[in-house]
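Got a structure for you, written out below as structure tokens; questions coming shortly.
Here the complex is missing a single protein chain, while all its other protein chains stay put.
Labels run A, B and C following the written order; every chain starts at residue 1.
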Amino acid sequence: MAKLNMVQALNLAMAEEMARDRDVVILGEDVGLDGGVFRVTEGLLEKFGKERVIDTPLAESGIVGTAIGMAISGLKPVAEIQFSGFAFLMFHQLEGYASRFRSRTHGQFTVPLVVRMPYGGKVRALEHHSESREASFAHLPGLKVVIPSSPRNARALLLAAIRDPDTVVFMEPKRSYRAFREEVPEEEEVMEIGKAQVVEAGTDLTVISWGAMMRPTIAAVEQVKEKRGTSIELIDLLTMAPMDGATLVDSVRKTGRCVVVQEAPRSCSISSEIIARINDRELLYLEAPVKRVTGYDVVTPYFAREETYLPGPERIVRAIEETLDF
Amino acid sequence: MAKLNMVQALNLAMAEEMARDRDVVILGEDVGLDGGVFRVTEGLLEKFGKERVIDTPLAESGIVGTAIGMAISGLKPVAEIQFSGFAFLMFHQLEGYASRFRSRTHGQFTVPLVVRMPYGGKVRALEHHSESREASFAHLPGLKVVIPSSPRNARALLLAAIRDPDTVVFMEPKRSYRAFREEVPEEEEVMEIGKAQVVEAGTDLTVISWGAMMRPTIAAVEQVKEKRGTSIELIDLLTMAPMDGATLVDSVRKTGRCVVVQEAPRSCSISSEIIARINDRELLYLEAPVKRVTGYDVVTPYFAREETYLPGPERIVRAIEETLDF
Amino acid sequence: MPLEEIATFSVSRLQVLDEQGKVDSALEPELTDEQLMSLYRHMVMAREADQRMLKLQRQGRIGTFGPCTGQEASICGTAMAMGEKDWLVGAFREAGARMMRGEPFLRQLLYYNGFEEGNYFAGNERVTPVAVIVAAQLLHAVGIGYSIKYRGEKDTAVVSFVGDGGTSEGDFHEALNFASVWQVPVVFIVQNNQWAISHPRSKQTHSKTLAQKAIAYDMPGIQVDGNDVLAVYRAVKEGLDRAYSGGGPSLIETDTYRLMMHTTADDATKYRNEEEVEAAWKREPLIRFKAYLENKGLLDEEKQAALAADVKAEIDAVVKELDEWQLQNIDQSFEHVFGDKHPEIALQQAEFLDELSREEDANG
Partner (left out) sequence: MPLEEIATFSVSRLQVLDEQGKVDSALEPELTDEQLMSLYRHMVMAREADQRMLKLQRQGRIGTFGPCTGQEASICGTAMAMGEKDWLVGAFREAGARMMRGEPFLRQLLYYNGFEEGNYFAGNERVTPVAVIVAAQLLHAVGIGYSIKYRGEKDTAVVSFVGDGGTSEGDFHEALNFASVWQVPVVFIVQNNQWAISHPRSKQTHSKTLAQKAIAYDMPGIQVDGNDVLAVYRAVKEGLDRAYSGGGPSLIETDTYRLMMHTTADDATKYRNEEEVEAAWKREPLIRFKAYLENKGLLDEEKQAALAADVKAEIDAVVKELDEWQLQNIDQSFEHVFGDKHPEIALQQAEFLDELSREEDANG
């Protein structure tokens, strides 16, 4: 066991899988010589050569479009989009092809592709480097959307994503890249995509979050537990799509109260869908409205105004308490 | 008063506004000589000349990107994307620029742009010609998203969209283009963007829909009223974003029951957001879960399998009855 | 060096058969009589299939499609040049080439009748389905080219089609750039049929030729008379040989004409005049190839009649198959969202089937 940060854990997953499977190749801007602008692919060029770690020209549709071609012809590409803010330049390739090849050919052609991208705010970055747009991907049928929250699950989910028979949009909370370390088992560990994880069981209230919001959420949960002795069930969503409705609904059936914490703007988001699924299946068990702590429906502000825009532990604590006291 | 179909009504709105305001220009693929593949811009080239009705090269980012440039320099472009399925080739221009110029410059630069696009299924069309992706736009802060449902509101909303100070994504239910005619007043009529319309007041249950789904929804509502004498409040959403939460919530507060009918897939959709807003504000008034009648979270099937995929009156009737009987 | 010319470029145009079918023997490709006659039959089949589909569409027996009449030389000449292991990454107006690569005509009819079943057939691992989003498929071709190079597959390349309109899309540019940077074995065929729906070639781009767009990538590019099947064959063969031998990608502009409407939903009389179309019919590719075959003594009236009857019989048989086709597995959409079915998709599938059965109960 080694204590790794998320950058190292992601790097480990790719190195492992590339060593195991020669069909796995990496492509993207600055992923080779530079090791990625966040160093996630560091050292892989040296280890696996430039045929397998491909520094591409600067063109996102080019990266994902060619990766789709690689995938339908037997490779397992792991494409990097340098920041999720630039994913929209290749959105038609995901919406029109990666998500559909299987369905439109009833399985004759498939696209085992991973599209990695750092997302999210609070790193004092320039415009388009701070957004949280997982819902844009999650709304598209035929795409899997995964967001890890810690080094260990990052490694285990990235392994799963590379082995997955379909396209996985793998969004990495850049704010958590180097924020903390965690024991990552030496032996291979693969988590199932499509499942949420009950991080901590509880009976009085369910808190659901994912990605970079897990850390302030955990802090908030700890505060409330300490202060009020409440028993809180904490769920890490991990897969945005297809969403693990059962785990969420089972929890809320038990607790009757729920808070969802997300970084993204509110409208038509993952939190909307969580509430809708609870409504669809277990509305009557609710003892209080599901409370949302989210980004607002405004253009993501530049970093001088970001701190107050993003949900922090205080807001989450208040939401939990309000929901308990409802 | 003249009885117009939706194509004629949209054409009228553009002709009126172009006559009134020389800053209004139209651009897109085949919008000029051909009058648009659905004839929505028919005759405008002849009337206003090729400087104002611009047949562009085949490139969606080109169309919307240049339209943004026109808009920040004082024109009021109305861009057409031939089918909404091709909107994803210019998604970054909307996400990155049209929706943000005002916010990032605190109003110094603005983008008074309309992006028209036919959307939706059941016209026996090829792949990428049948999707309903309004949520993809509605999730993006800074964009207005409007969907008319009838000739009259199509004309009144398109006028409003062209005069709007910001970018409006204007999605036209192509299945309704020539499906029926309606009296459209000769004098100018402008509807407010951002407001839902209570089409029919009622007390027992609220039904919310929009666009092409309004017609089967109306049929279903009529059936239930006839059969059971129920008093149903029918709401036409009209603006997807920013969503008129107040009108929806006020209605559900009154009726306690609600059915949402949409053509789009379910996850992270407009229906999710409607349910979430009801949850956020008026959960306790609900006497039954909000029932969703939607497309499924699968890749839109080709037209041989489309009929059963799309919500029709029978499914809507069942949903209403189930919700009444809950 | 003040103002110095640092690079020069040129674009050439290839013609092997002139409009009368006279061959330039120095450029005449080496094709056996059987090959020539087989190529001719494919072109006739493409033409006749198109015409039958137009009828079927008018009768409501299939949906909208885009005829390829006039482009048979560009389409079939390309396929004729392809080797066994090559990939075909087409757009939506190359029916003849698809059939030459093994796609049964029935599949095409199914596709245009709204069945996903029309997108695949036994043995189509190397023929990708119709691609509607203009130019996006070119990038898939480049990615496949990368796989071929990565694996060191011998005598294998990718042929990818796009239209004159498609050259305006950003993906066209990105595809050509990636292909040339990677030096992958891809031959790009730009079918310049002079129109993108109602938009004429002259307004699609300001350049005099489409072939010269290759210069932007220092990629070999050539314009060929796209109504001359031998010229198309020759140019594509050259491109493929270059690709097989590690010489990287090529661009071929086939200068041809879309003789029919854009698709059956289109009315071309709205935007182009009859004279232009009539003049184009005089240059259509079957005339001159037929003359060439007659000159060579391979074709006469009798043989022509036999071939026509044969093609008609083949088409008749397929249309019969189409009429017998039944919609099965109505819930296929749920079966193929992912390779592994997710419980929530299964829930929705159950819901879908339940709705269906309730509808059947209500209606029956």
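In this text, a contact is a pair of C-beta atoms (placed from the backbone, for glycine too) under 8 Å apart; a residue touches a chain by one contact, two chains touch by 3 or more.
Values in this document were obtained by computation on a predicted structure and should not be read as measured data.
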Which displayed chains the hidden chain touches across the whole complex: A, B, C
Residue of C:R107, C:K149, C:K213 or C:K237 in touch with the missing chain, whole complex considered: C:K213
Residue, one of C:E5, C:E30, C:E324 or C:E360, that touches the chain absent here: C:E5
Residue numbers in subunit A that touch the chain omitted from display: 29-30, 32-35, 37, 55-62, 85-86, 89, 124-129, 266, 296-299, 301-306, 308-309, 314-315, 318
Contact footprint on subunit C, counting only the chain that is left out: 1-16, 24, 26-27, 168-174, 177, 180-181, 183, 203-209, 212-213, 215-219, 223
For subunit B, the residues touching the chain missing from this view: 25, 51, 56-57, 59, 61-62, 64-75, 77, 92-93, 96-97, 102-110, 141-142, 144, 164-166, 194, 242-246
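What we mean here is this: only the chains that are shown with their structure count from here on.
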Most distant chain from subunit C, judged by the mean position of its C-alpha atoms: A
Inter-chain centre distance, subunit A versus subunit C - centres from mean C-alpha coordinates, in Å: 40
Separation of mean Cα positions, subunit B and subunit A [Å, integer]: 30
Centroid distance [mean C-alpha coordinates] between subunit C and subunit B, Å: 36
Residues of subunit B engaged with two or more neighbouring chains: 85-86, 89, 127-128, 266, 296-299, 302
For subunit C, residues that touch 2 or more chains besides their own: 116, 133, 170-171, 332-333, 336-337, 344-345
